[in-house]
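Left out: one protein chain. Kept in place: all the others.
When the chains are written out, they are named A, B and C in that same order, and each has its own residue count from 1.
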Amino acid sequence: MDLILVNLIDGLVTGLLLFMLSAGLTLIFSMMGVLNFAHASFYMLGAYFAFQISLYLGFWMGLLIAPLAVGVMGAGVERYGLRRVHQYGHVPELIFTFGLALLIEELVQFIWGKNQMPYSTPEILQFTAFSIAGNSIPAYKIFMIFISIAIFIGLLYVLTRTRVGMIIQAALTYPKTVEALGHNVPLIFMGVFGVGTALAGVAGVIAGPVLGTFPGMAFVLGSIVFVTIVIGGLGSLWGALVASLLIGWITTFSKAYNLRMEDVLTGLGFTKPEPIWDSAWRDLWSITSPQIADILPYILMVLILIFRPYGLFGKRDA
Amino acid sequence: MRTTTMLGLTTALTLAASAFAAGADTIKIAFIDPLSGPFAGTGTNGLHQYEFAAEELVNKQGGVLDGDMFEIVAFDNKISPKESLIQLQVAIDQGIRYIAQGNSSGVANALTEAISKHNRRNPDDRVLFLNYSAVDPALTNDKCNFWHFRFDANADIKMDALTDVIAADDNIEKVYVIGQDYSFGKAVAAAAVRFLGEKRPDIEIVGNELHPIGKVKDFTPYARKIMASDADAIITGNWGADMVGLGRSVLENGYTGPLYTYYAAADGITAAFGDAGVGSLKLVAEGQINPPVNDRAAAYYEAFKAKYPDGNISQARITNVIEMLAKAINEAGTADDVVPVAYALAGMEHESLWGTQLKMRESDHQIIQDVHIHAHTNDGVTFDYDNSGFGLKVDSTVTMAAADSPTTCKMRRP
Amino acid sequence: MSDQLSTDPTKPAQRMRAGSMTIPLMPWVLGAALLAVLPFIFTANSAITIMNQMAITIIFALAYNMLLGQGGMLSFGHAVYAGVGGFACVHIMNMDDFFAAIPLPVLPIFGGLMGMGLATIVGSFSTRKAGTVFAMISLGVGELIAACSVIIVAFFGGEEGVSGDRTYGLPFFGVEFLQQIDVYYLIAVWLMISAALMYLYSRTPLGRMANAVRDNPERAEFLGYSARWVRFYSFVASGFFAGIAGALFAINYEILTEENLNTTQSGIILLVTFLGGVGFFFGPILGAIVFTLVQTVLSLQTELWGFYLGIIFVLTVMFFPGGLAGLIMMHVPAMRLGKLGRLGVPYVKTLGAGLIGCLGAAALIEMTFHVRHASTGDHEMTVYWTTFDSHTVLPWVLAIGATLVGFGIARKTAPALAEAWNDANTPDGTAQ
Partner (left out) sequence: MNPALELDNLTKSFGKTEIIRGVDLSIGKGERHAIIGPNGAGKSTLFNLITGRFPQTGGSIRLHGADLAGKAPFEINRMGLSRSFQITNIFPKMTVFENVRCSLLWSMGYRYNFWSMVGRSRALTDSADEILDQINLTARRDLPAGVLSYAEQRALEIGITIAGGADVIMLDEPTAGMSHSETDYIVDLIRVVTEGKTLVMVEHDMGVVFGLADQISVLVYGEIIATGTPEAVRANPKVQEAYLGEALEAH
């Protein structure tokens, strides 16, 4: 029972982290209609920038400055790259962001090398917040939860309660009309792209010390972020939240509990072929849930796309 | 850029013209390992160790035969089996007869098969495979061949040694086995279960599981499970980021028992663990670095650090590869025909720079040597890793580990 | 084949006018002749290995372009069709009795059928929509199958993969395929067959409709064609040829591993195809040749090859979305006007200077990288066959100078080039 609570908290942390990435991505998608393959790369840049800044100014300045720097880079990418490619259509846009992801990974290796960076949590948060049945919950995790929730609320407020948010929402649906009303739509697009990538940057800053700051960190997380927003429904902020938490908990629980395929199959009335090591199905019988925990989201996504192509909360097809 | 530039030029030449005859006064050893990509750090460090060993242990001693020098030629395989096979072909075309590789059993498996086929199909330019690190037991069992020599203790031998130590520790009653979901991880798990079952049937294996390799972002759920199982010891074959991730997660979660590993040192891992790993992290490997066995070993390490201040001698066996190859070539009286060299290597006995006896077993070309259990510590470490102040110190030693272990190898000799 | 390819003699004038309808025979004959001669020029086994790799990549890239270029479908998981085809072939190689009864050159057909079978299953649900939905399903399925490769050991052999021996097949006219050169000709023949079939496919009603559906799926539906089924058939055909590429891989390397399936491989084939140019049939061929050379030769020169490749790729997407083939075909109008020669001198001026600038910039990048990442105390480095100390001023001055001067001249001469370009593309006597 206690372990369930612990796993709920762990899953929440994973889910909220995923949410910070997917929120920016889904925002960008609903604006430009293109999936930004390089989104996780901006997350990686956030972590590396923050690490570099933390060497001189400490963790907290890193948390403040790194996302801004990432946001400015993101805006630059939109202004000088994506806007140019936009005229060729959606597929080249997708390919552009794909190439950008490759380039950023190479760039990071060029600057920081291939080894993991010794980027760590600030000393002030290096204590155990509380323990549940011998399992310690570090204070840093609680901090991560608070930051993520604060960002979600802030984002929701800006989008639904402020004038800027109204204009953005209108620009998403009727770009031509909003432009005719005298708003600078390209500027709004650039701003949204910048904010979206900055959000990814924040995620990088706070996840870097926990999940490791290394050149492969974007690749590890990259495709799972698309999976999240596809499951949640492209363009839906709530969908991104729900899907992130869902994925966080599914993966955490399937790792934490050894559900064996053997038990499932026997439960379904199949008999185990003997001898098992000689059977063509031996691999199926030996599967355990931790083994496949990280590919469960992909299975979920394919199923969702087949049966409900607009995702859990999406309003339109991708 | 290093020698790779030179090599690129020669490759361009081979592309443009034709095969490239080996120089009369150098014996080239192709080093096929990752020099770009995520494992480049490990590969580059290995290359430096090879270059240094060839220079110090052979060339400065006057070379082999009539003063022939060793030259290490680097090939980047990007840790891909396909690329390795291409680079193998390039190396063979350049007249290289000795292939050294170590990172990834998958690559080693591809190479040993390709070399065996190549030698059968092209008796005129046969090559030898000097495997210095790939530890999948199959390579010296079912998949063994006459051209393959393994200078590292294989996963089974290491586990044999490790379980000797565990068996001797009465405090350990529950063991948790966790590893990456692929051949090596499975081999480690199977060996752990088998040896513990033989040596200490009373030990309970409270967990035996595999996780996806290189894909786990957060090891917390695994750490929680391990804690919940009340394990007294953890055994893992994890390497790279998976090792750091698992180890950190477990330690952060309050685990204080021993964490027995294969690959938890150097290449940034020692630095990443730092203080947290002291007291828990144990590593099974050959080659005693700390405390230095003798002045010669210490001087060698110091000279290496002088040349490569950021490097580590993390694969002590590389000196054995170079020394034993030189000895075999001298015994055979030729470097061009690898068959007598291989016969000389098989069964060879040698005293390692690191103070241990070595014997290349004739039946399966698996080296037999002392295997040490090291502790990750900063206390009494003469030569640290990653310039972190932390390093490995020998805790206990299993002499000539698994010298009479069985093998299923049925070697066909020319 | 030749009389199928020849033009219809009854209406020569119209045939000439049709342009796109006639099937030019010349490039094919030249291609076949080149393939036959190449091993006599590049005799080293390693060169042949690289050419084999190139040919396999060409087939795979052409198959991929059936989707991306002709069908407008962006797949992020196409490696699995080639990979599964290859795995099937290695398994066939290991079926002693069966393999001993079939000659090796027939094996690719089995690979193709396997790739096609998998594509049929996946395509049955993934091709219902194009665009992002298709791309995401392809990504999901790709990740799933790649992940399965380490779980389903019985078929994929885990991380070590599965290996076989091609020489155990039925000897083919006495050839046992012991040597690389035998394999080369086997692959070359399959390359010609596959490329010709894929080219001819693009000329069939279904191939034409694939283009139509790519450009305007809705309109195609109002012409009686179900966009979904057109996509499905393209997908299945692409899976077949991808499977052939995988089978040839199996024959050449005799081993298939997880890397044949993973998303990196899928990404590479996307990159290859796009670099070469998706708009023209021969684009992927160029892409495959250039990429293989970069990967095997440039990667020996510098460990930053991935960095350069990334830059080239992003610049290509931004400025030349037609890829290499698009760049070449841009010159066709000028050539038709017979004014291609007028571009020569401006090209040499601008591009030559630009090249110097690029080389200078590359030297700067190499030097920066060396200073940052070489082990402490290692000051010696080699760029362009010149060895020097990276911590002295002179090389930096030279590199910066070359970069600035090169790009400076290129920039200054660019307007002249643009003018020459306009001139070369304007028919004489017409006011601009």
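Assorted remarks:
Everything below uses one rule, namely that a residue touches a chain if its C-beta (ideal position, glycine included) is under 8 Å from a C-beta of that chain, and two chains touch if they have at least 3 such contacts.
A quick note: this is a predicted structure, and the numbers were derived from the prediction, not measured.
Although it is not drawn here, the omitted chain touches the following shown chains in the complete assembly: C. For the chain left out of this panel, the touching residue among C:Arg128, C:Arg203 or C:Arg342 is C:Arg203. Although one chain is not drawn, the whole complex shows that of C:Ala212, C:Val297, C:Leu340 or C:Leu359 it is C:Ala212 that touches it. From the set C:Phe134, C:Tyr225 or C:Phe282, the residue in touch with the chain omitted from the display is C:Tyr225, counting the whole complex. Taking the whole complex into account, subunit C touches the unshown chain at residues 8, 11, 14, 17-23, 200-201, 203-209, 211-212, 215-216, 218-227, 229-230, 233, 237.
In this section, only the chains that are shown with their structure count from here on.
Between the chain pairs B-C and A-C, more C-beta pairs are in contact across B-C.
Inter-chain spacing, taken between the CA centroids of subunit B and subunit C, is 36 Å. Remark: subunit A and subunit C have CA centroids separated by 32 Å (rounded to whole angstrom). Shown for subunit C are the residues in touch with two or more other chains, namely 147, 151, 306. Each of residues 37, 40, 181, 212, 215 in subunit B touches at least two other chains. Considering their complex, residues 1-2, 4-9, 11-12, 14-20, 35-37, 40, 48, 75-76, 78, 80-83, 85-86, 89-90, 92-93, 105-106, 109-110, 113-114, 117, 121-122, 136, 181-184, 186, 212-213, 215, 307-311 of subunit B touch subunit C. Those residues of subunit A whose C-beta lies close enough to touch subunit B in the complex are 3, 6-7, 10, 14, 113-116, 118, 134-136, 138, 210-212, 214-216, 220-221, 251-253, 255-256, 258, 288, 290-295.
Across the complex, subunit B is touched by residues 42-47, 49-50, 53, 147, 150-151, 158-161, 163, 165, 167, 178-180, 249, 253-255, 257-260, 295-303, 305-306, 366, 370, 375-378, 381-383, 385 of subunit C.
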